[in-house]
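Of the protein chains in this complex, one is absent; all others appear in place.
And then chain A:
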């Protein structure tokens, strides 16, 4: 029986559950013996000119080995913006010098090295930093005016622009046109493990850097570049990683700084940030202001749709600058709309830099399209599910190119919607809703429907390729090296399953290694839901190739015709056809000569998982509090290799979507001061705010890889966010409410109801 498709429990877990995983701050590597602790001194002002940095008292504090300010940086050059088309003026200094500008609360001003961890916090407090405040630019609307320009040498806050305005007559043939400004708010990725790095230089002139990251190879290249080092001199290791969600893609400047500090001090250095540091220093996500316009006829046919995005890039533009291009690409969503327009403008602001967060550009596209469909449905008085069904792309098995330019691989959106509506008992939910509305209950029912498609395995700077190395050892165990970078996804188990399927070696005997640039010099890491369809496919390919290598060798050893040998899974080797147990094992072949395969799998194209979600909320219309009571989802990610783990990915994704829809938002005051910089202030979604989820199966294989697998890491978030938002709006729709921005907090719902009762449209 095939192991693929079965619920194999994780091989990672016994250690995780007894000794705990080993994260960067847990390391006891002997190279880190006697390490100093780095503590950064950060700007407490969002925008201003540094007038004084006085480290003299800190230098005298107990345990202080060194304090570095901008004057002490030697040849270090500011880090250029990470995208080639960005103005060089957006470069980020290592430490902001006297006379220079800080650009967000959390910008680096000085760094302290101490013998002990606590001494660092003490000494950092003693570094005197004076900053003359400048007006802060909070949000894209303020940035667009250029009344205050963050980087005078650039001359404008506009970082990039993509696309052109829609033609004036774009909606001319539509009976109904609805337009609305909506917000896809700034949120924190908030992995439970904050950022951490350690570095130690060897006598060979090489530095080993351990850090928590989603792709060692990419981080290695960046850090080497920033420090002016030959990448061969940088050995980068990612130990166990406590979650990433996109925010640990690419190196952070602090990681490189730790390596530089270790070189300066001549001693190893460790750094682990606090949560409050993380909530201002780590890349955040979303942060799009959108204008959606949808037009069509009263029979429910949508004829034209426009999505205009203003992207907040934060203080120093990073990868978030290009994510709106994914939003634009996916603007048409699951719909066969004749005319789709998308456009984006990106702005620098005095907030934390924006990067990828679970979905990264695609949730914003789906949220916009689904809001548009709901608004259109409300305007013409049609059921939201019916409007969607009327406009879906028809089921397809050959690639289909949308009006926004994406070429989808395979999909059946109507089937996904039908399945989820049936599982939810949609008709009965609507009936119950009608009864409550009729009675005028305080607790009203809201039903939100979303349909989505997303792009996974897109080129994120590494093409659509991934490599794998597979070696069987003479003792019958095997080792897999992968360029992917698991941080909770369970690759050690799933990659072992893929090798086991071909070789018959039990998963417990297969070790999967990742995240060490000396052993795995090339790799694309784990992001964009790429890992299984590229990295897993590479492991599958390596196993298939290893069988062929073994077959030739076995044929020679056994003096048999290679074609007469077949894989004998029960014996983990090859046997003459029809006589299992008579041949030779992989282990015996490996004892004879090293049995190893290195291979690269290249996908033909990205894949497009899809699905449909139904969210049910109960809203207390007097207090505005909405509670999610049910979440029913279809998430079609093609062939599933390990349902246990795939379901786990869906669960986590769904929950993060609920978090954004109902609770979470990074807020600044008018001076750019973060209002949500601890977990006491940031309403991270907890167990009490969620129901258990109802997952419905559907699997449409993709032709883009031999596994038939699409990505599953981000799909849950993409589907659940608009479903929950829609459900909250729906719960008070009968009171005249058409839209509530995320997060749909009690206050926002209460206000929307009050405004509607006063007669104004919202």
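Convention: a residue touches a chain if its C-beta (ideal position, glycine included) is under 8 Å from a C-beta of that chain, and two chains touch if they have at least 3 such contacts; residues count from 1.
Here is the rule we go by: contacts and distances are computed from a predicted model.
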Query raised in the report: What protein name does the UniProt record of the undisplayed chain give, "2Fe-2S ferredoxin", "NADH-quinone oxidoreductase subunit F", "Sulfate ABC transporter substrate-binding protein" or "Carbon-monoxide dehydrogenase small subunit"?
Result: "Carbon-monoxide dehydrogenase small subunit"
Query raised in the report: Quick one: which of A:490, A:515, A:606 or A:674 touches the chain that's been left out?
Result: A:490
Query raised in the report: If the hidden chain were put back, which of A:3, A:569, A:644 or A:699 would touch it?
Result: A:644
Report task. With the missing chain put back, which residues of chain A would touch it? List them for me. Result -> 9-10, 12-14, 16-23, 25-26, 28, 117-118, 190-194, 240-243, 245, 274-276, 487-490, 644-645, 647-648, 651-656, 678-680, 684, 686-688, 690, 692-693, 716
